[in-house]
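First up is the structure itself, then whatever we jot down about it.
Here the complex is missing a single protein chain, while all its other protein chains stay put.
A, B and C label the chains in the order they appear, each numbered from 1.
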Amino acid sequence: MSAADYFFYGWCLVMVAGLWAMAVSKKLIHAALGLLSCLVALAGIYALLSAELLAVIQLMVYAGGVLVLILFGIMLTGRLSDKPMRIESRNVAVGSVIAAGLFITLIVFVGPAFLSVTSTGSPGSLRTLSLALFSEYTLAFELAGVLLLISLIAGAVIASSRQS
Amino acid sequence: MNVASTDWNAWVPIALALPLVSFVVSFWMGPRYGWLVPLMATALLLAGWVCTTVILVDHSAGTSHFAVPWFSLGTDVIPIGWWLSPRSVTMLWVVYTISLLVHVYSIGYMAGEGGIARYFAWLGFFTFAMGGLVVSSNLLVTFCCWELVGLSSYRLIGHWHQQPAAGAAATKAFLVNRLGDIGLLVALMLLWSRAGTLDMPALTAMALSEETKTAVGLCVLLALAGKSAQFPLLHWLPDAMAGPTPVSALIHAATMVAAGVYLFVQLHFLFSADALAVAAVVGLLTLFVGGWGALTQFDVKKILAYSTISQLGLMVAGVALASPEAGFAHLFTHAFFKAGLFLGAGALIHAVSRHGHAPQQDIRHMGGLWQSHRLVLVCFAVCAASLAGMPLTSGFLSKEGLLLHVRHHSFYFGVMATASFVTTLYSARMVFYLLSPTPQAAATHPVPAIMQLPLFVLSVGSLFIGLSASPLSIQSWWPVFDAIESAPWVMVVSLAVLVVGVGVAWRLYRHRPTATLHARWVPQTWLDAAQKHIAVTPALQASRLTHHADRRWLDGVLHAASYGYVTCSFVIGWVDRVLIDGWVTTVTHAAKGGGKLFRSLVNGKIQSYLAWGMLALLSFMVWMLYQLAHR
Amino acid sequence: MIATHHIFILSALLLSVGVFMLLTKRNAILILMGLELILNAANLNLIAFNQRYADALAGEAMAVFVIVLAVCEAAVGVAIILQAYRHYATAVPDQISELKDPA
Partner (left out) sequence: MEIGTSLHANLDSLAHVGAEGILLGGFVVVLVAGLIRSFATVGMLRALTLTTLVAAAGWTAWDWPTDSMPLFAGLIQRDAFGSFFKIVFCVAGGLTTLVSANQQKNPHEYFLLLLAAVFGSQWAVMSTHWLIVVLALEMVALAGYALAGFAFTKSGAEGSLKYFIMGSALTAVMIYGMSLLYGATGSLNFSEAAFTQALLRAPTALVLVGGLFVVGGLLLKIASVPFHFWAPDTYEAAPTPVVAFFSVVPKLAGLAVLVRVSWALYAGGQHAVPWQFIIGLAALASMVVGNLGALAQRMPKRLLAYSSIAQSGFMLAAVACLNPESVDALLFYAVVFAVANFAVFIALDRFEKSDGCVDIASFAGLGRHRVGLALIMTVGLLSLTGLPPTGGFTAKLFLFTTLWGTFDGTGQPLYQLLFFVGLANTVVSLFFYLRLPYLLFFRTAPQQPAGATHGRVDWVLAVVGVALIALFLKPDALTGWINRVTFAW
């Protein structure tokens, strides 16, 4: 067990706690905090795996962007209704069976494929990834730009339209 | 594939195009010049008929084949073209002739009816499709035309769409035909995969294995059973009588229903011995079911419909047992006399029906017309005589051809002679009712000359001179029938059957028995009686039988025959109801149940949609993983 | 030297909890969160497996774009949920079920 391992399992604990909050919490805001802790833990794990750029993006885009967007959603939907922001679950049995089935199948059948593999933790530098993004993946980069524009247009037209 | 054959004959496309032009122009002119449509359509068809006559004269002996590439499927080329043989040009001529006469007749019959442009348009379209079916050299094109005649038949049966019965009958006919079409489609695919071609001239030169021929033959048999109303797909034809009577004459008696038999004749070489045996059994069953049906009906159009079923069965059995030529000869003569019968029946219905009322089609109410409608009745009687196979008629010659070819099989010969007897019986019954002098209650209408003319032409065509110069031999004018011989003793047998048949009919129907007396011919009555006799009081039954035999042995024989018939029809009815209908019902129920199940899953709740999807994915995944792990 | 196997277990857990939330939560916003979890599970996989194929950074590059995609989906998703909320005055998917098959 190296220091990296300790950190890894530490982040794992944070993540499991976050997941637990999301899965069982009755309050939207707790679930959002759970998601935040998951995202932060993931950023930490990315850093451990020497994917520094990803870790930064994860913190900035997810924790900073997506989560804020979701919080907006929570506040907007909460604002319109006078009901308390408690959330119930439906069909927990079916959901649990499917989720557990998925988990067990993946662990039992697919997991063994990765048994003998360990991560080296040094896949490449930030510079290599940046270069790849602007050479090999230029097209994807441009398309991602268009995708963002489209989602902007789509989001705007849906959200701005008033009830007729 | 070799599609280089270029025996161009300009008359063929012209002949096919003229009815199509009639179809388009009729629709186009319909809204504004409705009165002109019948004349224009008839004129175009007359021109088409002239073309087919020219083709007939050109090709009465030799064959010719023309094909151009239609489209290609990978490296294989599907050609489109025609194949003219003595048989196909004869059939083409018959189609156009009957169609022309029906056009002429319809000018009078449909006068004052609604939707006349639509009617003539679809008549033209039908003629085009039927002509294409007859001359096409490629089975794929034949199949397309096959579908198109089904479509025009659907439209014409449902012509009077105000009547719910017409719509239902049209749908029924269409669906039953589709069931048969699947057979043809599978046959085409089998041929395509086994022979690699759908070109008929190429197929004739090909040696296919016996099992392929059996499979193809059975599939074609299914197709022709649908189109030609063979057992067990025959119930749509009587219902199709809901259409206008000239349509019944053209489509449901003379041409379209004969298309199945024509296809059988054309593809006879693709049938193995086993497939032919099945076809023979189907044909003979149809022959008797149709004959029995004709005997129990009082509606003149229904009688003729069942008679058509019976005659089609005879043709199928004839092609299967005797020879394609003999079957085709009967198809030829049947086209004339059955079209004549339908047109005659239409004229009589026209005469006795009151305007604004449901048409009077019951033969019990159609007597007493001799004074006013002599020509119509004579023509009708001549056609009926031809149907019965009276000497000096064309039906006599063609039926003899069929009997002659099976003379070595005493069983089949006996069966066919019996069938002949039944045919004579119902033909004579029909004629006795119509000719009887019992006064007609309602006032009668005159039949216009334009309706009498086609009737007259058809009745002349039903005489022997329509087929041959000699009243005793078929080998005369039509080279296609030269292979059919004549034998005096067979003529004697058919004559004897005829005499007996007419005699029995005279005994039974001379006094125009009404429904109460005729209840004994209706299967349910007999069925109840039989059950009572056999299961409840066997002694009573025995005493009654002896009583009957004691009184009149003929009655006894008739009763026995009736018992046999009733039993047979009961079995057939049971098979039809339980197996065929039952199968359909089961499938319908399964489809409905399945639909209901699948619809119940779509309950509007997005998360259950997701859950079903994920559950399906997960369970399939686990199952596959398990399979792979234990292999 | 983190065991890839353990990372895989973690990502499978993320996936399963994501699916669980998708199927059970009676609030569309939480469904959106479940979605983000699944995308993050995929990202974790991509980055972890990239360690095995370190000569090219394909996995990490893809992870970058998956994050972009997640942003787009979240933006459009929140807009759609708000729109449905305006009409139905609820964010409970089960109550947004006027469209369905006839029984």
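Rule of thumb we're sticking to: contacts are C-beta pairs under 8 Å (C-beta built on N, C-alpha and C of every residue); 3 or more make two chains touch, one makes a residue touch a chain.
Note that the structure is predicted; figures quoted are calculated from it, not measured.
Trainee: Touch partners of the unshown chain, restricted to the chains that are shown, please.
Mentor: Listed by label, the shown chains it touches are A, B, C.
Trainee: Which of these, A:Leu13, A:Ile29, A:Leu126 or A:Leu143, touches the one chain of the complex that we don't see?
Mentor: Checking each option in A:Leu13, A:Ile29, A:Leu126 or A:Leu143, the one touching the absent chain turns out to be A:Leu143.
Trainee: Could you please point out the chain C residues that touch the chain left off the display?
Mentor: Residues 8, 11, 15, 18, 22, 28, 31, 34-35, 38-39, 41-43, 45-46, 48-49, 52-53, 58-59, 61-62, 65-66, 69, 72-73, 76-77, 80-81, 83-84, 86-88, 93, 96-102 of chain C touch the chain that is not shown.
Trainee: Counting contacts across the full complex, list the positions on chain A that touch the omitted chain.
Mentor: 105-106, 109-110, 112-114, 131, 134-140, 143-144, 146-147, 150-151, 153-158, 161, 163-164
Trainee: Against the chain that's been left off, what residues of chain B make contact? List them.
Mentor: 70-74, 140, 143-144, 147-148, 158, 161-162, 167, 170-171, 175, 178-179, 182, 185-186, 189, 192-193, 591-592, 594-596, 598-599, 601-602, 604, 606-607, 609-610, 612-613, 616-617, 620-621, 624-625, 628-629, 631
We adopt the following convention: only the chains that are shown with their structure count from here on.
Trainee: Using Cα averages as centroids, what's the distance between chain A and chain C in whole Å?
Mentor: 7
Trainee: Taking each chain's centre as the mean position of its Cα atoms, how many Å separate chain A from chain B?
Mentor: Distance between chain centres: 71 Å.
Trainee: Chain A: which residues touch two or more other chains?
Mentor: 90-91, 94-95, 98, 102
Trainee: Please list all residues of chain C that touch 2 or more other chains.
Mentor: Within chain C, residues 19, 23-24, 94 contact more than one other chain.
Trainee: In their complex, what parts of chain C are in touch with chain B?
Mentor: Within the complex, chain C touches chain B at residues 19, 22-24, 31, 93-94, 96-103.
Trainee: Show me the residue ranges of chain C that touch chain A in the complex, using the header's touch definition.
Mentor: It is residues 1-10, 12-17, 19-21, 23-30, 32-34, 36-37, 40, 43-44, 47-48, 50-52, 54, 56-57, 60-61, 63-65, 67-76, 78-83, 85-87, 89-91, 94 of chain C that touch chain A.
Trainee: Name, in rising order, each residue of chain A that touches chain B in their complex.
Mentor: 90-91, 94-95, 98, 101-102, 105, 109
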